[in-house]
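Only one protein chain is missing from this complex, and each of the others stays in its spot.
For chain A:
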Amino acid sequence: MTITTPVVATPVRAPAKPPRNRVRAWATRAPLLPALVFLIAVTQLPFVATVVISLFDWNALYPDARRFTGLDNYRQVLTDPDLRHSVWTTALLTASVVIASLLLGLALALLLDRRFKGRGIVRTLLIAPFLVVPVAAALLWKHVLYNPEYGLLNGLLSYVGGPQRDWISGTPLLAVEAALVWQWTPFMMLILLAGLQSRDREQIEAARVDGAGDWQVFRHLTLPHLRRYLELGALLGSIHIVQNFDAVFTITSGGLGTANLPYTVYQSFYQAHENGLASAAGVLVVIGSLVIATLALRVVSSLFREEVSRA
């Protein structure tokens, strides 16, 4: 991808070295080449093509009318109220799902970090939502839980005499968000649990001997240690949820103001056949991801450097 400025393979710096060294250097690099060439061909080239197409006025139904329009598509994307709304929806959806699943995941990780009977079983129960195929999970929420007539939510409410609701048309974005939080909380829990279990036990013991209470240990030892893991969870979650297509497509089909950018891109070329506009929107999604990805790389690299220096 184009985000970082990675060095693929640095040429041997000193030209004075005998050629045998150069041969050996290439022999070392050779195992890397198939993977690198493959990735560049399959991911980078199409993106470059997307950038080029985004500069054209090109409707697939009228291919002869194709012409170069410069940044016109971008202007159109940014001024179209529907598209601007989908930018807002994407931000809202991503932020709310990430924050909610992170907080829930933290609570669950703290609970699972303690010893109790059946901890392994509870852990398995909690991981399960993450392992349901995303389309299947979205169908489960749409038909089995949310359905106003025979969905489980209204069914349970009718037991206690509660009000019956039409969950999806009542609060469409919240409906999508709840389903996504359910799927992503286990992911956050797993990462935070790994963070909790890598804490320095002796340090905590020492703090307890010095008379620190639970809250003080959490506030001054656990939370600072978890910060990196919270960042990692937030950023990896953001990368996936910014790109979410399955839940939006399945639960609301982008209707009722829930269309996010990936769905909008899909729709503008799949249904409206506007190749140029779709590409411009696609490039904008990339720019949005770029911000998140740069942060993500920084977090991952700081964790990774720590790991390398420890080894």
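General observations
The rule we apply is simple: a contact is a pair of C-beta atoms (placed from the backbone, for glycine too) under 8 Å apart; a residue touches a chain by one contact, two chains touch by 3 or more; residues count from 1.
Everything that follows uses one rule, which is that contacts and distances are computed from a predicted model.
Selecting from "Carbohydrate ABC transporter permease", "Molybdopterin oxidoreductase family protein", "DNA polymerase IV" or "Cation:proton antiporter", the unshown chain of this assembly corresponds to "Carbohydrate ABC transporter permease" (UniProt protein name). Of the listed positions A:Leu71, A:Val135, A:Leu174 or A:Ala206, the one in contact with the omitted chain in the full complex is A:Val135. In the full complex, the hidden chain is touched by chain A at residues 1-4, 6-10, 25, 28-32, 34-36, 38-39, 42-47, 49-50, 53, 107-108, 111-112, 114, 116-119, 121-137, 139-145, 147, 149-150, 152, 154-156, 158-159, 182, 185-187, 190-191, 193-195, 198, 229, 232, 236, 239, 242-243, 245-246, 249-250, 253, 261-262, 265-266, 269-270, 275, 278-279, 281-283, 285-286, 289, 292-293, 296-297, 299-301, 303-304, 307-308, 311.
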